[in-house]
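Here's the structure we're looking at; comments come further down.
Only a single protein chain was left out; the remaining protein chains are all shown in position.
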Amino acid sequence: MTALLSTHALVARYGDFQALYGIDFEIEAGEVVALIGANGAGKSTLLKSIMGMLRVAPDMVRLEGQPVGGSQPHRMVSQGVAIVPEGRRLFTGMSVEDNLRVAIDHAAPTRAGGWTLDRVLDLFPMLREKRAVPVESLSGGQQQMVAIGRSLLNQPRVLLCDEISLGLAPKVVKEIYQSIPSISATGTAIVLVEQDVGLAQSASNRLYCMLEGRVTLSGKSSDITREAIGEAYFGGSHALA
Amino acid sequence: MTSMSDTVAPPLPTVHVRRQTRSGVIAMALGIAALVAVVAMPWWASQGVIRDVVELCCYIAIAQMWNLLGGYAGLVSVGQQTFIGVAAYFMFVMAQFWGVNPFVAVLLCVIAPAIVAVPTYGLLHRLDGPYFAIGTWVVAEVFRLGTSVFPYVNGGAGLSLRVMTQYSATERSIGISLLCGLLLLVTIGGSYWLLRSRYGLALAAMRDNPIAAASQGVNVGRLRFLIWVMAAVGTGLAGGIYFMAQLRITPPSTYSPSWANVAIFIVMVGGLGSIEGTLIGACIYFFADKWFAQYGATYLVVLGLLTLFVALFARGGVWGLICKVIDAPWFPTRRTLLEDRK
Partner (left out) sequence: MHWLDGLVQGILLGGLYAQYALGMALMFGVMRIVNITHGDLTVLLALIGISAAAYFSIGPWTVLVILVVLGGVIGWGLQRVILNRVVGADPLPSLIATFGLSVAMQNAMLQIWSADTRSLNGHGIEQLSFQVGPLFVGVLPIIVLITATVLTGGLDGVLRFTRFGRALRASAADVEAAAMTGVSPKSVYAGATAIAVAILGFAAVFQSLRTTVAPSDGPFQLIYAFEAVIIGGMGSIWGAFIGAMVLGVSQSIGFRIDPGFGILAGHLVFLAVLAVRPQGLLGR
């Protein structure tokens, strides 16, 4: 069965620097897959390659088997892939509602049971009273909610989340992660790039661990041991004996 | 457990840093020869040739100063004519009204652009790139308009350098040839010296990535300001020399935007950020002007389109294209690490 989103021997470069050395990745509808690894492992690069922000060969990224690698980011959105970018990247100077409306304006074709402004505000109730407020004045957690809401309003079949817990208090992170199951329940596939290994494991069905541009471990989140993660995270040859 | 003493680092190779290349040595020799030829013009060149060479040297100087600003300091200016004008006017005032020896006046006139450079930078440096450029243009316009209504310098009617009549043609030729040589030495030689010094490294870093350069300790703001003032001085010196040869100034001729056009064309077509580019571009412009200016506006259309084309498709200019094929700099600034061979 063809996966909803998959990468095949994905190679990516920043100029002369090679960041990814042949990544094989796949995700099905409704799955939550976590991507863990140390800084510089290539997790964000993988998401960016999928989203079209880096040039890759067309066949290396496939959506339902169709090659989409190297497409422009806005084309990926219209195909049903959305990203919650690292650092949120909200539109400063615009209100919360306007930020969300931009996504609505440019969403992929809506499926039945799609996201509406109301449903997003139901998901994150504390945004309701902040609709007209400029996004810069929100707290970090609220901004993250707006960022997620914005991506959801793109009506994605695959949602790429790049470090959504970064810089947030544990309580806030917990709140945000509580929304993940409701999102995947609608059939949306979610890729979670996450620094917090425990959080990644508990929130996902499967996980991949990356190191220096390669996948060092993959499997069901519930089956993988801490030791296996430790080896894959830091690399066996680097461990002090 | 492996012990530390089991791993021994291999011995480091002995290396040296090479800064000069063969092409650089050849170019240096040719350059010195050219400089001598310029200074010796009164003995081998006709008046017409001297006029042409002076003009070419001024173009080279002004273009190279623009090159330093735009190609290294990240300051794109379309108003360098401000400094040409204030220097030329100051020179005329000193020589004609204050009785200063005109050749000395040319050397002293750079004080004016140096002074003007300070407040103009203060006003403009907070503006974003393109707005900075137009701001420099506004400043030039302010000077042009102000000079036109300034009775001391005869307003719009301009001034003539009548004191030059007290010198014979030969004396004038010698004076201007020397000044030309000095101009080339200061602008081209000075640029090369600057680029080879540690400031050169800082400039190259600034050109590539100002933020990264600042993080490495380069004082970007101060360096930019220094380059701005130096470029003003170099441009002003060229202006003083050019108008001494012309013997006459008016506000529209000195503060003319076509100086900016010429500088931009020369540097962009020749090759931004390289001295070689300036020289190539100046020669291209000079000969194109000589041969095609008769076609008036059409010729300028071609110049404009050429600049557009270069900005879109060949940002490194002619020198950039040459560099893709062969690596033979005339003004080498790179440091190459070479291993000593036994």
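A and B are the chain letters, set down in written order, and residue numbers restart from 1 in every chain.
In this text, a contact is a pair of C-beta atoms (placed from the backbone, for glycine too) under 8 Å apart; a residue touches a chain by one contact, two chains touch by 3 or more.
Everything numeric in this text was worked out from a predicted model, so none of it was measured.
The chain not shown here is touched by just one of B:Val93, B:Val163, B:Leu247 or B:Leu300, and that residue is B:Leu300. The chain that is not drawn here is touched, among residues B:Gly85, B:Gly135, B:Gly236 or B:Pro329, by B:Gly135. Across the entire complex, the residue among B:Val39, B:Val78, B:Val218 or B:Ala282 in touch with the chain not shown is B:Val78. Residues of chain A that touch the chain left out of the display are 51, 53, 72-74, 77-78, 82-83, 85, 89-94, 98-99, 101-103, 105-108, 150-151, 154. In the full complex, the hidden chain is touched by chain B at residues 70, 76, 78, 122-124, 126-131, 133-135, 137-139, 141-142, 145-146, 148-149, 257, 261, 264-265, 268, 272, 297-298, 300-312, 315.
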